[in-house]
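One structure below.
All protein chains but one are shown in place.
Chain lettering (A, B, C, D and E) follows the sequence in which the chains are written, and residue indices restart at 1 in each chain.
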Amino acid sequence: MKVVVKLTGKLFDLGNVDILKSYCGIFRERFLRGYRFVIVCGGGSTARHYISMARRLGVNESWSDLLGINISRINALLLNALLGDITYNYIPRNVDEVLTAWSSGKVVTLGGLQPGQSTNAVAMIIAELVGADLVVNATDVDGVYDKDPKKYSDAKLLPRVTINELKNLISSRSEAGTYELFDQLALSIAERSRIKIYFVNGFKPENIEKVLDGINVGTEVIYT
Amino acid sequence: MKVVVKLTGKLFDLGNVDILKSYCGIFRERFLRGYRFVIVCGGGSTARHYISMARRLGVNESWSDLLGINISRINALLLNALLGDITYNYIPRNVDEVLTAWSSGKVVTLGGLQPGQSTNAVAMIIAELVGADLVVNATDVDGVYDKDPKKYSDAKLLPRVTINELKNLISSRSEAGTYELFDQLALSIAERSRIKIYFVNGFKPENIEKVLDGINVGTEVIYT
Amino acid sequence: MKVVVKLTGKLFDLGNVDILKSYCGIFRERFLRGYRFVIVCGGGSTARHYISMARRLGVNESWSDLLGINISRINALLLNALLGDITYNYIPRNVDEVLTAWSSGKVVTLGGLQPGQSTNAVAMIIAELVGADLVVNATDVDGVYDKDPKKYSDAKLLPRVTINELKNLISSRSEAGTYELFDQLALSIAERSRIKIYFVNGFKPENIEKVLDGINVGTEVIYT
Amino acid sequence: MKVVVKLTGKLFDLGNVDILKSYCGIFRERFLRGYRFVIVCGGGSTARHYISMARRLGVNESWSDLLGINISRINALLLNALLGDITYNYIPRNVDEVLTAWSSGKVVTLGGLQPGQSTNAVAMIIAELVGADLVVNATDVDGVYDKDPKKYSDAKLLPRVTINELKNLISSRSEAGTYELFDQLALSIAERSRIKIYFVNGFKPENIEKVLDGINVGTEVIYT
Amino acid sequence: MKVVVKLTGKLFDLGNVDILKSYCGIFRERFLRGYRFVIVCGGGSTARHYISMARRLGVNESWSDLLGINISRINALLLNALLGDITYNYIPRNVDEVLTAWSSGKVVTLGGLQPGQSTNAVAMIIAELVGADLVVNATDVDGVYDKDPKKYSDAKLLPRVTINELKNLISSRSEAGTYELFDQLALSIAERSRIKIYFVNGFKPENIEKVLDGINVGTEVIYT
Partner (left out) sequence: MKVVVKLTGKLFDLGNVDILKSYCGIFRERFLRGYRFVIVCGGGSTARHYISMARRLGVNESWSDLLGINISRINALLLNALLGDITYNYIPRNVDEVLTAWSSGKVVTLGGLQPGQSTNAVAMIIAELVGADLVVNATDVDGVYDKDPKKYSDAKLLPRVTINELKNLISSRSEAGTYELFDQLALSIAERSRIKIYFVNGFKPENIEKVLDGINVGTEVIYT
């Protein structure tokens, strides 16, 4: 089974040492059972720190994106260091390098690839390229809600969402560092590839296990 | 003056030998006067040939995209061969390589970069990265119309279009090889960077000269 | 058993979808039985299209070669897409990259490498580098003839040919895109390495199976 | 005049926006007057954040170094973004890439290169490779003191120090992120190359101007 | 078991054909039993030839180092050619490439990486990066002596040496091509990583077998 996991950069922010360790245990154990993983890491608060510093210095959006992308790669490198010999020990920086890494048969960890696209979009593109069976988007909320759960206390978690509903829920903002859940590019790849996607709370590593074992958790994206 | 030119892949299709030669003359002459160019080439009919062959073989969208991208790079290579010593003699394959090429001070020619995005989006991303003053999108129609000019004989060419109008006119289809004019990613980069954009008929090389000289031609995109 | 297969570019021309699929089936099945393959693809009619366009534009032979080489790489990419996870997912562009790809233990697909040499020569160089047991040159005729079978209807297929006879039969023309069967470089590598070579009709994928199974087909090259 | 500048990573920590802007102004102005710069950036507090996180996760020293090195490269990227077209728009990751970047004739910005060596050592190696006339080590104190100025309030700034005195003053600790001023490798390169070195307070960009103009500031290293 | 072997460049000097063959036999046999090897080759007399030629031409130390490093890579390439399909068929030139090579699961052979550091230091850095269990330093004497065995006939071989004793025995000279046994950088990596190290006579390949089998030979480095 080929799985692309998107980990929110926030997991690398606050010294979530134990959560990262749990993830490594899960990835290692599943890898040895034959699962193949690509893990795409977000940038988190360090990325936001550099992006905001860049903006105050008058740096444009693409270059700010580049800074954020490079921080997400360092998160990927930290994860890589933790996973040890089951990973491909290099963080790919473009699509060619991702495919080369994938050819090694090892776990691939990466961050962003290109200005103007979120690491969510990266996860979808890579998923399509490697023919993934499943994308797990481990984010900082419990899944997809009918409204923004950070603003509305009565937001309701949706166990299932159609790709069209998802589209309507997602704004198309593309400032560096402000992408939420998914962006337009991620959506359009999802639409055309129809790869199974789950949004789960990334702060509970056991959620990944649940998804892999077919247990309902978070939000599943439905293609109609 | 830093200019990104997007050339429709159709220019490389039909043996438009004289048109390509005219472009080379223009780029060469302006380069020697101090203009800096990045030229992004589309894939054209050869790209479509490979993509359709790939589809018949059951190849997925991302890999079909990769085939099309590689054809667009060959178009860029042909242009590079024609331009000779004023170009950077390598076709960049990712953002890092584009920036390295740009650092050479020479004309940079490239094709696509990544599955899931059109060469129009590539042109906008590069324009933002290098701080271009202007993007000229040399396409196969005279500019932006109020309706699809290939379907409606009464379609009217718009001398000016706001970015929001452009958004409404553009569909969000993302199948390999079917992008038209602009895609969502190109639009969102345009919006955030507010770089001057012209759509002109690429089969008339003199249009580029006109845009560079501030003469009205085709369609200008307006930011409000 | 380590095998280098040279596929004529013509297989990628006419939408020979079923033939390509048959090849993939054969490569996949043999790979799983322990065979190791390097597959070198020719450029075919798309290469010739670009080369002739380049010539009309006054591009020199080396750059025309580069265009043809890049088309042969796209053929290799298409094959790569078809073969999926048993291949190294990158098309090597030089000898270093070929060896790196080979180190992966996967099927390697590539096109040309350098101006001035045919993909036949590439096949021989790679065969020597990886210590191949066998080269199968899948061409567009049934093997080596005593005269050009496309000109003479009474040309006779030779089941065996010595390397010296082959030399005499082969012209030393080196214009881009006009190489036939073998070139001087291919010959000289063959001579020094004495690797087993078969020329077979590439439009019948079962010929490869026959050669691998030791059944006589096409023309075998004999070293005396 | 060829100058290698080492900037303490602390300049990138606290949002020292105005200091960074001043540096850019200086580098730009001098570059246009014919000065050639390589600017080596330290990792600063973000590097220390990742290194300490890595240690808590049980990551070894070399991999912790790699994390710190990658942060220093992001600092170099931020500076690169600020400097714009006068820089080589890629952060070199090894000696080959540094030399390629240098060949462009532009300002080169980089961070660390390899585990086990400080960015001070990187500055000295690069200085020797490019034949620099001068290394300016812009650190977080006013220069070299007879004792650690952060521990002893009566530490005395030394306007001149011999390379042997410097050796005695410098500890040989090599834990990731704890290098001070110079390390053994930096010292041994200094000794063999005898390149002019100044230690100055990096929080006062005007110090660089002074050194370039031959005005005494900070500490000069003397070879005897 | 992960082992880094440092082979003195002198093994490649005098046509020590049989010794090299013995090494290959050992590496091959152990590799098939599950041992993982990184083999770092020194430069030897050819390196010294180029370095001395460079000095007579006025080339500086860093560039002389680069020449010596490149010769050590050719020694690594020769070894690679001998080891055949059990090696990664590319000589890594920097830390990123070493890690990529290591990810292949094959034997990795390399030479030097960077001016200013010996291949002994390279061996230690790589050992730490890949988490090696053991470093075997196959040199041109029987191990570590209390005095220089080439100058003093009464020098005594030490079966064990503490890292601090080793430090005192080692000079800190860093001219290209004159490194002995270990340099400062190698020492500091040893100290922080506490990896098991043996110094043995490299002209007796059986010494490596002994070390791998836990039989006392040469000098063991002790951490206190």
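Quick note on the criterion: a contact is a pair of C-beta atoms (placed from the backbone, for glycine too) under 8 Å apart; a residue touches a chain by one contact, two chains touch by 3 or more.
All figures in this text were calculated on a predicted structure; none of them were measured in a lab.
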Inset, instruction - From the touch rule at the top of the page, work out which displayed chains the omitted chain touches. - result: B, C, D, E
Inset, instruction - Just name the one of E:F27, E:Y50 or E:F199 that touches the chain not displayed here. - result: E:Y50
Legend entry - Residue in contact with the excluded chain [from C:V38, C:L185, C:V200 or C:V221]: C:L185
Legend entry - Touching residues (missing chain, whole complex) on chain E: 12, 15, 17, 20-21, 46, 49-50, 53-54, 56-59, 63, 66-67, 70-71, 73-74, 77-78, 81-82
Legend entry - Hidden partner chain, residues of chain C it touches: 60-63, 66, 93-96, 113-117, 121, 124-125, 128-129, 131, 172, 174-175, 184-185, 188-189, 191-193
Inset, instruction - Considering the whole complex rather than only what is displayed, give the residues of chain D touching the chain that is not shown. - result: 96, 99-100, 102-104, 131
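One rule holds for everything that comes next: only the chains that are shown with their structure count from here on.
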Inset, instruction - Count the smallest number of chain-to-chain hops linking chain A with chain C, moving only between touching chains. - result: 1
Inset, instruction - Superimpose the Cα trace of chain B on the Cα trace of chain E, which carries the same sequence, then give the rotation angle to the nearest 5°. - result: 180
Inset, instruction - Pick same or different for copies chain D and chain E, depending on whether their interface residues overlap by over half. - result: same
Legend entry - Centre-to-centre distance between chain D and chain A (centres being mean Cα positions), rounded to whole Å: 35
Legend entry - Inter-centroid spacing, chain D versus chain B (mean Cα positions, whole Å): 41
Legend entry - Contacts with two or more other chains, residues of chain B listed in rising order: 63, 66, 96, 131
Inset, instruction - Determine the shape of the graph in which chains are vertices and touching pairs are edges (line, ring, star, complete, other). - result: other
